[in-house]
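Here the complex is missing a single protein chain, while all its other protein chains stay put.
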Amino acid sequence: MSSDKQTLLEIYRTMVTVRRFETMAGEYFAAGQIPGFIHLSIGQEGSSVGVCSCLRKDDYVVTTHRGHGHMIAKGADLKRMTAELFGKKTGYCKGKGGSMHIADFSIGILGANGVVAGGLPIITGAGLSIKLRKTDQVAVAFFGDGAANRGPVHEAMNMAAIWKLPVLFVCENNQYASTTPMHYACSAGDLYTRAAAYDMPGEKINGNDVLAVREATASAVARARAGEGPTFLENVTYRLKGHYEGDPQKYRTTEEIEIWRQKDPIEHFGRMLAQKKYLTKKHAAQIREAVQAELSEALAFAQNSPFPEPGDAMADLYSNP
Amino acid sequence: MSSDKQTLLEIYRTMVTVRRFETMAGEYFAAGQIPGFIHLSIGQEGSSVGVCSCLRKDDYVVTTHRGHGHMIAKGADLKRMTAELFGKKTGYCKGKGGSMHIADFSIGILGANGVVAGGLPIITGAGLSIKLRKTDQVAVAFFGDGAANRGPVHEAMNMAAIWKLPVLFVCENNQYASTTPMHYACSAGDLYTRAAAYDMPGEKINGNDVLAVREATASAVARARAGEGPTFLENVTYRLKGHYEGDPQKYRTTEEIEIWRQKDPIEHFGRMLAQKKYLTKKHAAQIREAVQAELSEALAFAQNSPFPEPGDAMADLYSNP
Amino acid sequence: MSERILTCSAALAEALHEEMRRDESIFILGEDLVAHGGVFGQFKGIPEAFPGRIIDSPISETGIAGCGVGAAMTGMRPFIDFHFSDFLTCGMDELCNQAAKIRYMSGGQVKLPMVVWCPDGAGLRAAAQHSQSLEAWFVHTPGLKVVVPSEPADVKGLIKAAIWDDNPVMFFQHKKLFAKEGPVPEEEYVIELGRAAVKKEGRDVSLLCYGAAYYLCLEAASTLREDAIDAEIVDLRTLKPLDMDTVARSIRKTHRAVIVHEACLTGGFGAELAARIQDELFDELDAPVKRVGAKDVPIPFSPSMEDFVLPSVADVLEAARAVTYR
Partner (left out) sequence: MSERILTCSAALAEALHEEMRRDESIFILGEDLVAHGGVFGQFKGIPEAFPGRIIDSPISETGIAGCGVGAAMTGMRPFIDFHFSDFLTCGMDELCNQAAKIRYMSGGQVKLPMVVWCPDGAGLRAAAQHSQSLEAWFVHTPGLKVVVPSEPADVKGLIKAAIWDDNPVMFFQHKKLFAKEGPVPEEEYVIELGRAAVKKEGRDVSLLCYGAAYYLCLEAASTLREDAIDAEIVDLRTLKPLDMDTVARSIRKTHRAVIVHEACLTGGFGAELAARIQDELFDELDAPVKRVGAKDVPIPFSPSMEDFVLPSVADVLEAARAVTYR
């Protein structure tokens, strides 16, 4: 796994892209241009980008209701993503899925999921498929601290463990499941220890340190590709925005949010890059501008795209009827 | 928890009752008098009787498809049990349930279950109910090594842990889930370690040593009644008969069965009682005879009882229609 | 009876306040209830009024449903909040193999007083996994009761009956109706399960509906009046038990029936009702029983497609005209 300047700058740029994308999504949601509801991952870019920076295009990922970051980090097209959020025909899912169901099978994204933990049995199936097809792909599931309390997570982990499947279980512990503090719903205080039950390596990582995430992921990926089985990573992080856009957030204090704002993964990484002299203020500004330009293009694409015809709803259900 | 002579002899007698009941059930199943299919617990009496010897009548138990032993150990009526197995109107469930669904709510048995692990979320609910009603009852779930791989087990354990419910999760690891060896389906080799994920005490016990089971259960019950939360007990044992009566058992060797036959929990305990001079050969024979007499009575009751009327099938669905 | 205007949410909350005050054995269990009084504000004031009796659960629908069963069998009256009815898929075993069957399998030894409360329905651009109407699955499961109210007064009266029923009751409230307002009596009342309500009398066609579809029928009926078609609206309110008497009385008068629900058409509750009507009232029918429901696809995200998939007033009009012009 290389960590040369260019790679690191690439990672930084991706993190900025996620942040800016989410910010834009929040704005256009507030403006009523994005229907339904959306869940933003602002503050969690260290995890999404750190993990995906270790993956190949043909590796699989299942993501969650809070999945924009995973999509972008895995290489999704911003135009088609934005268009999907806007419910447009040019979106990834032709407007059928929306934020909670974006998928891009061409880059291995098997889908976001509106069912919490819904992706986990699926990723084990993808891992089994890899093993049966004898490729060296890996399959990665992102899920939350809340999701970790659902039974399917355990069935999926146990099956991946006994069959030594090339799977990464990446738990993004952002401290809350909707209104519920992680410490309320998990008496052990840690989630990574749940892996031990299946004799699976589990590790707790500072999810706001993109390089720590990258390092842990890289060894898990290496183990997986070597046929040594699954790994559990608990990326400890924080969502800086509400659970969904519009969340009254009575369950936490602004002080708490402020503490975590100080640990912003992008600023943290930016400072590190600056210390290494990889990133100047000017360069950082250039990156932001370039990202912004890309996003403006995506936004224009989405806004200028047509809505689906009503009758399009009848297509795409069965492959063959 | 007393361990005086009388208590121990009572325990011994109960173990013999379970063994004899199961043996009888096997015979009458083979003779075609018991419809459907039955799963016998021969060899597992140390666990069922050891655990239930620590329970009060008002404590709750959920049991499994292999539940006759738990029923008897909790104090069920042999007549009504036998009649239920035979599908008779006088059975516990009026012939509606059969072996896999026997229940006796009057002694806290919330039911056997045809769905593996089906009882676990239920027992957590019973535990929650105890807590809300502020009684000092405990709620005990029996389940198998195979059941431990189902997701609901984990949801149930986590919930019991975070709410500190008075629940005992008693995993009877009899080495097999139907044809599947425990070591195939569980890479960690142990099941009790799964409790740690929920910060729940977990203990591995020689399930064929009824006193060891009793001791571990007693402390778990004490913890539960004291409001200190749930405990996980892994009672390691072995089923000496097939998964169901008629099982071809291609998945294991007769040698393996023989090894475990040497560890028969009843013989083991009988020898211990003999060493303590609590039990003479003659007394043991008397006990067997008394049990046999009781069973003959139960059998006669069942055989002489009428079958339900066909139309009885329409009763008992709704409490109020 | 004096009345005031309440929303469906407020009607539910009011009923819960009243009954929880009355009986200690009622408690509420579900996800994310305490901090915000429920996702739809449906439990407003309950956390403050009844601390410890509205309990936040981890995300564990299987466990939640099972807890309801265990608590119901041991002396409590659990009110289980399922968050979104779509996640009933995660509790199907506990609901359909346990709750529905345990009393029967035990030969009637035990009661299971348990309400499974589920926000359902589409129209919020929430896409395929947050928009379903799944009541038909439970109608096909002996041992459960199924209630789907439309108006606030029905919500209040029916939830009380559901709470006091000694059987597991599936109670579906449409998400889009939480803010719907309507008159609710001041006085104490309960609406017995199994009683449909003729909400508008008419002579030409019976519009049989429940839940959100009631409002489609209401709108359709006023348009039909312009065509000189006098529609009767029967709000079924409970699907199991089903008030076939009221349905039959209406059809004996109108000789024509249109069934309207939001669930997708194929295999929906309308199928059962149409099958019964044509069987039991064959000679009364002057036209086939028509069904209006969502098109047989998952609910799509984009507004124009979602609206297209859902049953509309136009669909009701078309069906009503088809049977009356016949």
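Points worth noting:
The first chain written gets the first letter, and so on, giving A, B and C; residue counts start at 1 in each chain.
By our rule, a residue touches a chain if its C-beta (ideal position, glycine included) is under 8 Å from a C-beta of that chain, and two chains touch if they have at least 3 such contacts.
Since the model is a prediction, treat every value here as computed from it, not as a measurement.
The chain we do not see here touches A, B, C in the full complex.
Within the full complex, the residue among B:Gly67, B:Gly97 or B:Pro201 touching the omitted chain is B:Gly97. Which of A:Gly43, A:Pro121 or A:Gly146 touches the hidden chain is settled by the complete complex: it is A:Pro121. Only one residue in the set C:Ala35, C:Ala49, C:Met92 or C:Ala248 touches the chain that does not appear here, and it is C:Met92. Touch with the chain omitted from the figure is made, among A:Met159, A:Met200, A:Ala220 or A:Leu295, by A:Met159. In the complete assembly, the contact with the undisplayed chain comes from A:Ala103, out of A:Val18, A:Ile38, A:Cys52 or A:Ala103. Not every partner is drawn; the one left out touches subunit A at residues 60, 91-97, 101, 103-106, 110-111, 113-115, 118, 120-130, 132-133, 139, 151-152, 155-156, 158-159, 162-163, 315-321.
Annotation for subunit C: contacts to the undisplayed chain at residues 86-90, 92-93, 96-97, 100-101, 104-105, 127-129, 136-137, 139-140, 142-143, 240, 263-264, 266-272, 274-275, 278-280, 282, 287-291, 296-298, 300. In the full complex, the hidden chain is touched by subunit B at residues 35-37, 87-88, 93, 95-98, 100-101, 113-118, 146-147, 149-151, 177-180, 184-186, 248, 250-251, 307-314, 317.
Note that only the chains that are shown with their structure count from here on.
One simple way to say how far apart two chains are is to compare their mean CA positions; for subunit B and subunit C this gives 40 Å. Once the centre of each chain is set as its mean CA position, subunit A and subunit B turn out to be 45 Å apart. Averaged C-alpha coordinates give centres for subunit A and subunit C that are 36 Å from one another. Shown for subunit C are the residues that touch two or more other chains, namely 58, 60, 62-63.
Contact with two or more other chains is made by residues 151-152, 155, 158, 162 of subunit B.
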